[in-house]
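Yeah, one chain of the complex is gone here, protein chain that is, but the others are all in their spots.
Letters A and B name the chains as they come in the text, with residue numbers starting at 1 for each one.
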Amino acid sequence: MSLESLLAIAAILFCIGLYGALSRSNVIAVFMSIEIMFNAVNLTFVAFGRYITPLAFDVNLGSLLTGQVFVIFVITVAAAEIALGLGIVLALYRSTNSIDLSQIVRLKH
Amino acid sequence: MIHDIAFWSLSVITIVSAIGVVVTKDLFRSALLLAVFFVGIAGFFFLLSAEFLAVVQVLIYVGAISILFIFAVMLTSDIQRGNPANRMQVVAMVVPALLLVAVLLGVFTSQWVELDAEVQDTVDLVHTRAVGGISESEFAAAVIDDEFSQKAIQEADIADLLVGEYVLAFEGVSVLLLGALIGSLALARGKGSR
Partner (left out) sequence: MNCQLASESIFYQNALYRFIHDSAGAFMPCSVSHVIAGLAIMLMLVNSVLLGAALVTWLERRLLGRLHNRIGPNRWGPFGLLQPLADLGKLITKEDLVPSGADKIIFTAVPLVMMVPLVLMTAVIPFAENTMLADLNIGVLFILAVSSATTIGIFMAGWSSNNRYALFGAARSVAVLISYEVPVVISLLGVVMISGSMSLNDIVQAQSIPFLLVQPIALFVFVTGMSAELNRTPFDIAEAESEIIAGYHTEYSGIKFALIFATETGALLVVSAVITTLFLGGWNGPLENFLGWFWFLIKTLAIIFVFIWVRATYPRLRLDQIMALSWKFLLPLSLINLAITALEVFLLRDASGNLSLPDLWVMAAINVPMAILLILVMGGLFQKKVNSLPIRTEKPMVPGVPTIEVK
């Protein structure tokens, strides 16, 4: 376990998520892929926070935890995004009876 | 040794389940695989001595977001048509592949300035005990006996950062959550029912 291997795994996960977000046409599947990308980014935050924490020893030890604080913010934003996004998906399904991204092309209902 | 075994098995679990989420045709199964993926990431956090984050990850991602996904899958009942691919397959393959190559090149050619080995114990202790106090035996296990650094580690808490240095972001996120709450209520209510 080293910083490089962690970053490599996070990069692989991010690219899997990106592939899913670009190649799927179901809205829920796209959301899931975006969640994978969020988690990959969180992993890099924590890895950097643990292996590389510049200046923290000179200022105060609390700032060692900056990476974790960022992850908390990302998790919160992701939760808000999913709650809203899935609400929109349900509203779309009610009005168009489909959640296929390639079929939702009209701007009015 | 144990850390390496855990690390590699966790990477296999997360990568396989992530591929499963993206590739599986049955949306319900890919939502379940997503939950497995989240648990794997929580395992990584645990391994990186971020215990608090690992538990938060399980609480929010596995306990809430996976459930939301499964609910959405059930309510839209588009399972029969499954999870079809769109027409941009080539682009969708090439862009992430290029990005991956670029990032991996960057990762492995850079010179990372890592922490010294002797402060790693201190960092781990601060990270594991991001919440709550530290007992004498843990200090003994990490061979930290100087009183000044014990006090500094004891006082390093995640809450101080959240409501201290990053209080503006914290408030912003709270407002965002409130907005999301009201917004999703308004969306779910629909037009017909009032």
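Going forward, a residue touches a chain if its C-beta (ideal position, glycine included) is under 8 Å from a C-beta of that chain, and two chains touch if they have at least 3 such contacts.
Predicted model only: the values in this text are computed from it and were never measured.
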Chains still shown that are in contact with the chain withheld from the display: B
Listed residues B:T76, B:T128 or B:S184, member touching the removed chain: B:T128
Among B:I70, B:V103, B:V119 or B:L177, the residue in touch with the chain that has been omitted: B:I70
Residue of B:V58, B:A72, B:V107 or B:L162 touching the missing chain in the full complex: B:V58
Residues from chain B at the interface with the omitted partner, ascending: 26, 28-29, 32, 35, 51-52, 55-56, 58-59, 62-64, 66-67, 70-71, 74, 128-129, 131-133, 135, 137-138, 140-141, 143
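One rule holds for everything that comes next: only the chains that are shown with their structure count from here on.
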Distance from chain B to chain A - Cα centre to Cα centre, in angstrom: 9
Chain B - residues contacting chain A, complex: 3-4, 7, 11, 14-15, 18-19, 21-22, 27, 30-31, 34, 37-38, 41, 44-45, 47-50, 52-53, 56-57, 60-61, 64-65, 68-69, 71-73, 75-76, 78, 81-89, 91-93, 95-97, 99-100, 103-104, 107-108, 112-115, 119, 122-124, 126-127, 130, 152-153, 155-158, 160-162, 165-166, 169, 173, 176-177, 179-181, 183-184, 187-188, 190
Residue ranges of chain A in contact with chain B within the complex: 1, 3-9, 11-20, 22-26, 28-29, 31-33, 35-36, 39, 42-43, 46-47, 49-54, 57, 60-66, 68-69, 71-73, 75-84, 86-91, 93-94, 98-102
